[in-house]
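Every protein chain of the complex appears in place save one, which is left out.
Lettered A, B and C in written order, each chain numbered from 1.
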Amino acid sequence: MKVGFVGLGNMGQPMARNLRAAGHELAVYNRTRAKAEPLRQQGARVADSPADAARGAEVVFSMLSDDAAVEEAVLGGSGLVAGLEKGALHVSSSTISVALSERLAEAHAKAGQRYVSAPVFGRPEAAEAKQLWVVAAGAKADVERCRPLLEALGRGLSVLGERASSANVVKLSGNFLIASMIEALGESFALARKSGVEPQVFLELFQSVFARSPIFERYAALIAHEQYEPAGFKLKLGLKDVRLVLEAAGAAEVPMPLASLLRDHYLGGVAQGRGDLDWSALGALAAERAGLGKK
Amino acid sequence: MKVGFVGLGNMGQPMARNLRAAGHELAVYNRTRAKAEPLRQQGARVADSPADAARGAEVVFSMLSDDAAVEEAVLGGSGLVAGLEKGALHVSSSTISVALSERLAEAHAKAGQRYVSAPVFGRPEAAEAKQLWVVAAGAKADVERCRPLLEALGRGLSVLGERASSANVVKLSGNFLIASMIEALGESFALARKSGVEPQVFLELFQSVFARSPIFERYAALIAHEQYEPAGFKLKLGLKDVRLVLEAAGAAEVPMPLASLLRDHYLGGVAQGRGDLDWSALGALAAERAGLGKK
Amino acid sequence: MKVGFVGLGNMGQPMARNLRAAGHELAVYNRTRAKAEPLRQQGARVADSPADAARGAEVVFSMLSDDAAVEEAVLGGSGLVAGLEKGALHVSSSTISVALSERLAEAHAKAGQRYVSAPVFGRPEAAEAKQLWVVAAGAKADVERCRPLLEALGRGLSVLGERASSANVVKLSGNFLIASMIEALGESFALARKSGVEPQVFLELFQSVFARSPIFERYAALIAHEQYEPAGFKLKLGLKDVRLVLEAAGAAEVPMPLASLLRDHYLGGVAQGRGDLDWSALGALAAERAGLGKK
Partner (left out) sequence: MKVGFVGLGNMGQPMARNLRAAGHELAVYNRTRAKAEPLRQQGARVADSPADAARGAEVVFSMLSDDAAVEEAVLGGSGLVAGLEKGALHVSSSTISVALSERLAEAHAKAGQRYVSAPVFGRPEAAEAKQLWVVAAGAKADVERCRPLLEALGRGLSVLGERASSANVVKLSGNFLIASMIEALGESFALARKSGVEPQVFLELFQSVFARSPIFERYAALIAHEQYEPAGFKLKLGLKDVRLVLEAAGAAEVPMPLASLLRDHYLGGVAQGRGDLDWSALGALAAERAGLGKK
């Protein structure tokens, strides 16, 4: 396939390389031209602008650092909307806002072009090793059309529905889950250290008990299915344990704002008569706060 | 070994059974006597009180629901402190407060008895299937003495230091990590649903990308080793992504208090000149809030 | 009246002095005896223990630093329960826990003694200047009996119901309101400073617009009467403004966790269809979280 690639940073570079390695004809663009050199040596054409990279391409990827960069490269004077042929497809892999993804969808539609949102999970090493996980959303035919390309980037592909921006929601949610776990770990290690537990010991335990166990998976399933009864571990016991955490943290002088947040949510659950549901019913409380009806 | 077991609830029952199955001589006590019947049929002696269960035993386990129950069973009139012989060992497996664990350690020491704190990770099904993970702390000789018993309960054993209550800190931290992940999932699913992403699809993605990947493990290691440079993913990019989450959540009308908390921490990190560290440096911020010095 | 006074710290000292100045016969006790000297010179008897201070007294005040000190002085060996005559009255003015206040009520009742909880609002200077505000709760007859004494302490007295501990709830709530305002001010000043507004200018504005205006009073009335319609200022406009605060704070790199909390609550209100109520309907949301039914 004739493929364009815009953005050769530490993610885009190895992604483009993998597309080239899969045998596709490549035109690449990067603001700092020097970064395009390695790909030129592998046979890629070096373009002068995003529009130039789009010249004659069936599919053009963009992989840039933020909303501003994507706006410029897509909607700017010599951007993809200006350069893509009618019917050609833009695959946006950057981590951008849901709002911008929706604006891109509109702009391409107006110009008679196609748009798939396909952000990726994984760090540069994963991109290098073809271990990214791709999440794609857009019109079914469009996703199918670029499927071979998406599969050339990583170890797996999840296809969501027709609304392109839903892939951005999912990507952002994924980063939110990671950051949440980091915060939880940060507070836990602070408590452990102030309680005299060696970080290394706590780490080994985390690795043994949690890291690759199906535990988080199981809770995700309970929330996805809104299956909070019968309780495996009751919400009121969750409250009890979080209270004990906060007591220990108070004694050791460790502020744990995430634990405080959990305490307030569990306490609200109990106050509202939900104490006998499973403690994963935090999911029900989150849904209700958002105005999603009780099941 | 001659072993006592106090508390035959849905955790204690299978734990006691596994000890019996491993060939130990068992005396059991439960407030509601009927629950002791299955174990009687497997050859256990049914005691009239915790103290009676401790009669002649080298080691007595307790597995009860909360601080109040443990206080009564250990420090009460016919409790373990009253019943254990000098030199005999109490293994406390209940999820109790750090403060109570410290009081138990003192009470046993005063009475010339030994004390190991050994809470467990796992639900009743795991107890049944000998799949618990045990975390033990106490004097080295004491832990060694009951090691065969602890190993008969589950799939793994982590031994912490001499301070018994550190096992309680770790157990509570573990439950805090799970509850944190539940909250993060709850908020994510609410956002996904209000953004038109099917919960089942989001679940499958979570299972593919996160559930058994080494991702959380890797972040735990960075925090344990306080290794926030060089950044794999910069803190200021973490801020960017959490902001995008909150923007999307604002547009979809989904309150995400955990995301707000993350935003404030990341923003503080940037304001304090830490934006180029790895985004796992939330761990550094948590440590500093707790008065733990910068490394 | 014959009055005892236990606890001559920087609050108790001027309070006792005011009782003496009002003409009452005084017996005082303080752990560090030297602090009793000024009152001895004004004619007070210096007692050897709380019980000794209670000897022959109709009413004994206690004003101590925390739960532990009060527990010792009231329930301890030579404490007030041991020393008060049947029918004599203990007025507890310390800022203590609701739970301890309830235990004191029980202990005195059991001993045939009377108990009024009467914490005070005001700093040492206010105590000195007879400008405290006293909040009293307990049996009506008991409160009436000590009313002249309570009125000798300050500029005002509020009488709550029969349940003594409700005065403690109110006192703690008052301190919570002050601390909340401090936090809000702290975050505001940080934002103002990082936005180039001189703290002194912001202070003067606060003094002009808020400090003694009826504004907070009016909102308190709306919440007390659960009168959220018609809206003076709509909840959805509250959301808009808090969002603008967070945007400005984001740009200036000022973490404002209280603003984040407000944003999440307002956003939840809008998501749940309450956007057209008055923005004081945060009070309705707080009540519902606590399981108090919708009006």
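One rule holds for everything that comes next: contacts are C-beta pairs under 8 Å (C-beta built on N, C-alpha and C of every residue); 3 or more make two chains touch, one makes a residue touch a chain.
All figures in this text were calculated on a predicted structure; none of them were measured in a lab.
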item: Residue among A:149, A:172, A:221 or A:261 that touches the chain left out of view; value: A:261
item: Selected residue (touches chain absent from view) among C:21, C:109 or C:292; value: C:292
item: Interface with the unshown chain - residue positions in subunit A; value: 243, 249-250, 253-257, 260-261, 263-265, 267-268, 270-271
item: Positions on subunit C where the hidden chain makes contact; value: 66, 95-99, 121, 123-124, 133, 135, 156, 158, 160-161, 163, 165-166, 168-170, 172-217, 219-221, 223-226, 232-233, 238, 240-242, 244-245, 247-248, 251-259, 261-262, 265-266, 279-280, 282-287, 289-292
item: Chain not shown, touching residues in subunit B; value: 257, 264, 268, 271-273, 288-291
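The definition used in the following text is that only the chains that are shown with their structure count from here on.
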item: Chain pair bearing the highest count of C-beta contacts; value: A-B
item: Identity of the chain that, by mean CA position, is farthest from subunit A; value: C
item: Separation of mean Cα positions, subunit C and subunit A [Å, integer]; value: 48
item: Set of subunit C residues in contact with two or more other chains; value: 257, 264, 268, 271
